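Here the complex is missing a single protein chain, while all its other protein chains stay put.
Labels for the chains are A and B, by order of writing; each one numbers its residues from 1.
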Amino acid sequence: MDKPFAITLDVGSSRANHTGAWRTERPVYVDLLPPCNNACPSGENIQQWLYDAEEGPARYEAAWRQIMADNPFPAVMGRVCYRPCETACNRAQLDSAVGINSVERFLGDEALRQGWQVPVAAAPTGRRVLVVGAGPSGLSAAYHLTRLGHQVTIKDAGAEPGGMMRYGIPKYRLPRDILDAEVYRILDMGVTLELNTRVTDIQAELAGPRSDSKLSERVDIFKDGEFDAAFVAVGAHIGRRAYIPAGDSARIMDAVTMLHGMEEGAVPMSGPMLGRRVAVYGGGNTAMDAARTARRLGASEAVVVYRRTRERMPAHDSEVEEALEEGIQMRWLSTVAHAEAGKLLIEKMKLDETGFPQPTGEFEELEADCLVLALGQNADLSVLEGVPGVAFSDGVVEVGPDLMTGHPGIFAGGDMVPAERTVTVAIGHGKKAARSIDAWLCSQGGRPPQTPPQGAGNAYAAPAKHGLAEFGGLNTWYYADAPATVRPRLEAARRITTFDEVTGGLDESTALFEARRCMSCGNCFGCDNCYGVCPDNAVLKLGDGVYEIDYDYCKGCGLCAAECPCGAIEMQPEPS
Amino acid sequence: MPYQRIKFYQTGSLAVGNRLLAEDQRSVQSTAGRSNALTCGHRACQGCGEALGARYALDAVHRATQGQMIAVNATGCLEVFSTPFPETSWQIAWLHSLFGNAPAVASGVAAALKAMGRTDIRVVGQGGDGGTVDIGMACLSGMFERNDDVLYICYDNQAYMNTGVQRSGATPPAARTATTQAVGREPGNRFGQGKNVPLIAMAHEIGYVATATVADLRDLEYKATRAMDFHGARYLHILVPCPLGWGSAPADTIKVARLATESGLFPVFEAETGAVTSSTPIRHRVPVTDYLRIQARYAHLFRPRERTEVIARIQAAADRNIARFGLMPADISAERTGLPAPVPVTSPAGLGLEGR
Partner (left out) sequence: MLKQVEGSRAVAEAVAMCRPQVICAYPITPQTHIVEALSAMVKDETLNAEFLNVESEFAAMSVAIGASAAGARAYTATASQGLLYMSEAVWNAAGLGLPIVMTVANRAIGAPINIWNDHSDAMSQRDAGWLQLYAETNQEALDLHVQAFRIAEELSVPVMVCMDGFLLTHASERVDVPAQTQVDAFLPRYEPRQVLDPAEPVSIGAMVGPEAFTEVRYLAYQRMRQALDVIGATAAGFAGQFGRPSGGLVRPYRTGDAEIVVAALGSVLGTVKDTVDELRADGHKIGVLGINTYRPFPADAVREALGGARHVVVLERALAPGSGGIVTADIRAALDPQARRISTVIAGLGGRAVTRKSLRGLLAQAGELPPLTFLDLDTGLVDRELARMRAARRSGPSPENMLRDLGITASRIG
């Protein structure tokens, strides 16, 4: 073609014009911290495993492995975790929170169905770690330490592993076959478990100097034990007993013992012993468990007596709801003044200006065959008493940010350290303690740590967190309307007569639906919006979900950032 | 829109793409090897809605015709920012003649292709609102009347932007332009009847007429593609915000277009042979003030004092559109939106809404 000068031009010759020179600010892809990840006490990368799960059956295993990288108990979590992730979930501000917990349960159950395992990839380090307590915290620590290549022995005073998961949470919330499967999956990785073994002298367990270590200055601390470090997580399983004036034949017991007793096989608190009407004193999750268990054991009435109001109850709202649905009665603003055989004397309380309950001097009677105390739990700290450097306060062990006690090499976590007392928090402690122990062992022994980076004083320090992905940073227009699915539940009447699991899980299609409701806050999920809305073709698509800004042509208009549904693009000033 | 929205609750079919979709369900814009009828290096302003709309529409036509297409462009922003010698950002066969003749030139191209036995090659004529609604109206009407095989696309940014934001027949009431300035007793453009070119096109009873905006890519691609199923005259009217002329932030271009549809001011619909066949329902209705506030061309409606009577008239126009085109499904009640329920049209004569 003989193109006339200037009138006719070759296609695409505009590429010679680098309009990127126009910019005063530029778009940058960022990875922000989704609020679910931020809220998870066990530090799961929720956004990532939901991203994997969204792709369907081909990626369920990858999603599960992502959970397992942080938390070895997804099936358990899916039943007992209080889901701070869902409370924090940004989607709640759009329609309703993503059912993260439901999806986790689905993946956990799927793993059990498929028999997926976690191999140990690290080379053995030759180090041995003692874990005291086979509850969630100890088991989690054992899992992570084993994956890091360490040899772990768990010693637990009880007859079976699981801690509060087995002895505190009733079967109808956590079926024992599920619990056993996930516990033994950890143990099968090569963890030594010694049951019915109480540790009395922890210092004796710890090893002295090794030929390859730099422990010369610590010779005096360690005796000739066999372990290089210890993680203590014995929980808090001693029920607090308040002083309650009682007659001789008043029947009073504590909830922890009651629930513990459910596992022993024998049912000491059977119907006739428990009575027809059971009163539970306290407002926490244990009180709910005790009341609901009482009903299942045959009590026709279970009343929870609590000194403050529902809003002030420490029990998780979902548990209160389930309890109410099962016909548990609640007596707010009440304290037990006196217990007799067959009845209680209740004093009414009122809240003062500071929200503190004050006695009113008004009393009434409550018929009750048995009073179960659920007033909180104390930790048995005897295993650490007398150990040099270890400090206590308020009934728990003081630990540093790396969960190490005042004694070098001895770490603690779970209900026995200052923290919110949930299974998930305990599991999170186990992970953090494992990393801290690994870092500490390296500092002692000349091997670089498996987990980066090294903190000050050779302690493990987590990498700096990214900024939080807030709801305001999202462009929610692009998310289609889809409220949460709701897990099926047993009919209330059926629930109270059996110990069958109350809340069922989602099936695969609804779990997939739930996973796909995730907005992937702050993290690109490959929606192609940036690639599509740039008027200047200045976003390159290198592959599914992989984009690059072509700064030669980007004019910095900001449309990509404005139309990114998950807020994974930020406009930053153009570097001069 | 009658096409099936993909039920993807993560992003639905509202986002450009989705890695979880099968290839054949993806939008043209999401494919890595898209044709980029308009490529980078052009001189459009930052955030230009017309550059975006043009690429969207023409890439869709490119796919529908397997690249066998020719575009004829009227004088205007799109032409000027895309072909300043020595640079052109077009990657398709393209011709620019004059301001008012794009529809006629396109007719000529179509006639030539027919005479040469090349009806596999399809023709698109395109121009801004100025070149379509005003100076090009005679040629457009002639093309419609002859039913020439041309898809004409109007990129409507509601004023003569390229010459400095002067008022056109498409400028909405109360809007500030350089020839309807925000001064005097009635600042901004006067209230008239408007000049609804999609309805004019429908009055010509041509095979396919549709409106769209840059806020809904999937819908726009669907309409451009559907238009190519027809032969004969077709018309596509796309709302393309202009950050410069509208006084909106460049990053707000898509948001502004979205608000135009969600307020009811710009109805999105399709028509065949003079009757409306579908309309896109409003998803989350907003009052017109949400739309007006973020454009400086309407700033005089809010400062120094809020001109409530003018705003009310604009709101009334939006309400009329909603009623006339059936933009709100019946089950969305007033309480949910906080706005008065639109008055239902009792006799949808002339719009072919019977039986809907």
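What we mean here is this: contacts are C-beta pairs under 8 Å (C-beta built on N, C-alpha and C of every residue); 3 or more make two chains touch, one makes a residue touch a chain.
Since the structure is predicted, the reported quantities are computational estimates derived from the model, not experimental observations.
Undergrad: Using the touch definition from the top, which of B:Arg19, B:Arg34, B:Arg55 or B:His96 touches the missing chain?
TA: B:His96
Undergrad: Have a look at B:Val16, B:Cys48 or B:Val72 and name the one touching the chain we're not showing.
TA: Answering carefully, the residue with contact to the hidden chain is B:Val72.
Undergrad: Which residues does subunit A use to touch the chain missing from this display?
TA: Residues of subunit A in contact with the hidden chain: 1-11.
Undergrad: By the contact criterion defined above, which parts of subunit B meet the unshown chain? Give residue numbers in ascending order.
TA: 67-70, 72-73, 79-80, 82-86, 88, 90-98, 100-101, 104-116, 121, 138-139, 141-142, 145-146, 148
Note that only the chains that are shown with their structure count from here on.
Undergrad: Which residues, counting only subunit A, touch subunit B once they are in their complex?
TA: Residues in contact with subunit B: 6, 9-19, 22, 54-55, 477-482, 513, 516-520, 525-529, 531-538, 541-545, 550, 552-553, 555-559, 561-563, 565, 571.
Undergrad: Okay, in this complex, where on subunit B does subunit A touch?
TA: Within the complex, subunit B touches subunit A at residues 5, 7-20, 27, 29-30, 32, 36, 38-44, 46-49, 51-52, 55, 82-83, 85-92, 217, 243, 249-255, 258.
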